[in-house]
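What you see is the complex with one protein chain gone and the rest in place.
So, chain A:
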Amino acid sequence: MKKPPHIPDRILAWLVAPHLREEVLGDLHERYHLQVQRLGEAKARQRYWRDARTYVRPSVMKRKPADYSTTFFLNPEMLHNYVKIAFRNLVKNTGFSVINIVGLALGMICCLFIFLWVQDEKSVDNFHAKGDNLYTVYQTISANGKVDGNYSTPLRVTPSQRTGFMLEDVKNAVPEVKHQAFYATGYELPWGHPETFQRGDTKFKLEGSRASSDFFKIFSYPLLAGNAETALSDINGVAISRKMAERFFGTPQKAMGKSLRYENRLDFRVSAVFENLPVESSLKFDFLLNWEAQKTKLEWSSNEFRLFVELAENANVPTVENKINRFLQPRLAKNKGVTTQIGLQRFRDQYLHSTFVNGKPEGGRIEYVRIFSGVALFILIIACINFMNLATARSVKRAKEVGVRKVLGSTRSHLIGQFFGEAVLLAFLAMLLTLILVVLLVPTFNQFTGKQIPLPFAQGSFWLSLLGLTVLTGLLAGSYPALFLSSLQPVRILKGVLRFTRGSVWFRQGLTVFQFGLAMILLVATLVVSRQTNYVQQAHLGYDRENLLYIRVEGSLANQRGYSLFKELASKMPGIAMVDRSSEAPHTMGFVVDDNDGAAETATGSDAINWEGKEKNASVGFKPTSVGFDFVRLMNLKLAEGRDFSRTNATDSSDAFMVNEEAVRQMGLKNPIGKWVSAWQKKGHIIGILKDYHTHSLHEPIKPLIVDVKEYEYFGVVLVRTEAGKTKEALASLRKVYGEINPNYPFDYQFIDQEYERLYRSEQVMAKLSNVFAVVAILISCLGLLGLVMFSTEQRTKEIGIRKVLGASVGQIVTLFSRDFLRLILIAILIASPIAWYAMNQWLQGFAYKVTVAWWIFALSGAGALAITLLTISFQSIKAALVNPVKSLRSE
């Protein structure tokens, strides 16, 4: 039989009043069949459309008024009843309720902490009054097809060899730039360090920066004394923080105009006192020196010379960028294949987006923000899924209530409202628990992340977002149970038949697979991250980092007499094995020279580092370092070829270079020993090849290294090898000798092994966090699984009874249950493994030296997941299998 077109049917089924639907559609169909016989199918279809249209009239569409009035959903009596029933249910099924609330609370705690952290990250640099108009300048340099970017601005080298900046007077050339301020720290690597200030006998090492005079006009750092106009305008002035003022003078007011001795060589007069910097400031400094002073009298700590600008309101950023570039281009030295472009980035974005991709700031910490937000969401989803599973499991019991309610006149929307309400109520209870736990855990959390995040209890927005989170969780968790339970048919429920459709079974199994997939990914992540952090911490670096400490070269140590004396005296003291020096701390050498640098810095056009047989366009980035004669032995470095520096060899201090194996490879040298090399003005020969050792974090591959002995230059660090187990004596000895030789500087030292670990702080935080998240995810998933098993044993009570009567053993029944769930877990493992593999490989991309993501990690995680699953399942299934069949079969 030919069917009539179904579109008009659909429309009519919706338009026609329910009590007329049957006869109307019946009439239409019957007429259609008659017309097919009479006129043929095509005509009949046409007629069908026309006929159907004739039913579109008010008398057909008007709904019949209901015979009985419906209950008002928000009737106080009904609300009272809902709440009562909800609490009765909670109390009656204590176990379920606890699992539910704890599960939700766990998810919420994770969410809340991550939320606090993200808020904190986003608040960085977001407090400046002119924030909307503040921009930080960056440059994009493309050289020989390679595009790089950094937060520096181009230098201008004047004939007098004074440092200057091309953009120094950009304010005058580009009207949109209202103010501009240069800024450079005095403590950043590679040459920066905390600087010593002294007044009388009081001396402190403090980390400070230098900035040009408009700095305080641009940024909203409140001044306690002095004004923004004069704070940084004097070349001999220094603006200091409240902390520094209090340390030296007692109060900020007393500090004004007083002088402080800087590094025992210059005097600065306090020109302003600013409030201690808020933690949300990404610029950190305890004092600010004048920019002119930096340019004329002080050393640069690094070659990151930053420039901040305040643009006029409504300035168009691309236009301003263009104008600045037009101003800059003619002034740049013509250098073949090298172009420099200036870009502007909103100042408040620079903290989170500070990694340069293709010469533009893109990634950075924002990636962590995104990852953690994602994890928070996932964990919340897992918790909600858990809730859904448990609620559905319990639905067998709630079904009768639904039936009775429906019979008594409850509509579907009432029931949906009721169940949503219950879920939100549970979410509120979970939120209460969450708040209590969060308050208790905040100190631990702050320790974890190294932040000081206060609980923003005073902020309305915090409570609002809590409310939002609670309601969202409630709605998310309650959605499936509410929709499922309310759809049950009263006749069938009350008859005692509750059958789940294939779809709903699939849905719940899908949820479990999803949950365990996530848990599995987190497990793998935990294993890989902790293996990598272990690897990094235990990696053999090519030198011995135990019992090794360094002291900055400064004051009297920075000349031959002081240094030699220190070395001589200290070497003889108890606990100290060897003393020598190096131009940079050996665990994190930041200084790299390549050809472009050489051209820029020496302004002679010749390359900084040159060697015998160097090809014209060879570009090798060297890490140069100057050391003392004992350096190789002190560091315990291995030689691949040639010999070590030696005092007995007269030419070694002026003519000898050592390079590492990587340098030999990149320089393309065969038989490198004896070949000539030059570094800046110094020319000499290669006397030895060092085995490759790590001069910086394992994120980067080992770079070419060139080492020479300079007995006449004294900067960098003094390295001290202490005798094993005698650290205390060694420190006491050093303190004593240091105090005698260098009385104007406080004694300050760092252990290499500790400093080395600090390089991986963010990885350690990652490792800790992924541990926590993995545990939470597995816990929540197991709670969910427990719910499912409970549900399934409850559903199959009779089946178990019959099986037992027919002779099944307990073992067989337990296997029967386990098999279903294990299948789900296996699917989860299969799906999650490739995703985890991909994600972890992405993460490991950040390391030049890394562990492999081996198959056994997946095997182990999988086995772990399976074991936990089995444990969870077996408890319930054994309990079910042990029930006496007489009881289970009798129960109705």
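The definition used in the following text is that a residue touches a chain if its C-beta (ideal position, glycine included) is under 8 Å from a C-beta of that chain, and two chains touch if they have at least 3 such contacts; residues count from 1.
Please note the rule applied: contacts and distances are computed from a predicted model.
A.B. asks: Which name from "PadR family transcriptional regulator", "Peptide ABC transporter", "Iron complex transport system ATP-binding protein" or "Methylamine dehydrogenase heavy chain" does UniProt give the chain that's left off?
C.D. replies: Hidden chain identified via UniProt as "PadR family transcriptional regulator".
A.B. asks: Where the complex has a chain not shown, which of A:Val60, A:Leu429 or A:Leu759 is the residue touching it?
C.D. replies: Of the candidates A:Val60, A:Leu429 or A:Leu759, A:Val60 is in touch with the missing chain.
A.B. asks: Tell me, which residues in chain A touch the chain that this view leaves out?
C.D. replies: Within chain A, the residues touching the omitted chain are 1, 22-31, 33-34, 47, 50-55, 57, 59-60.
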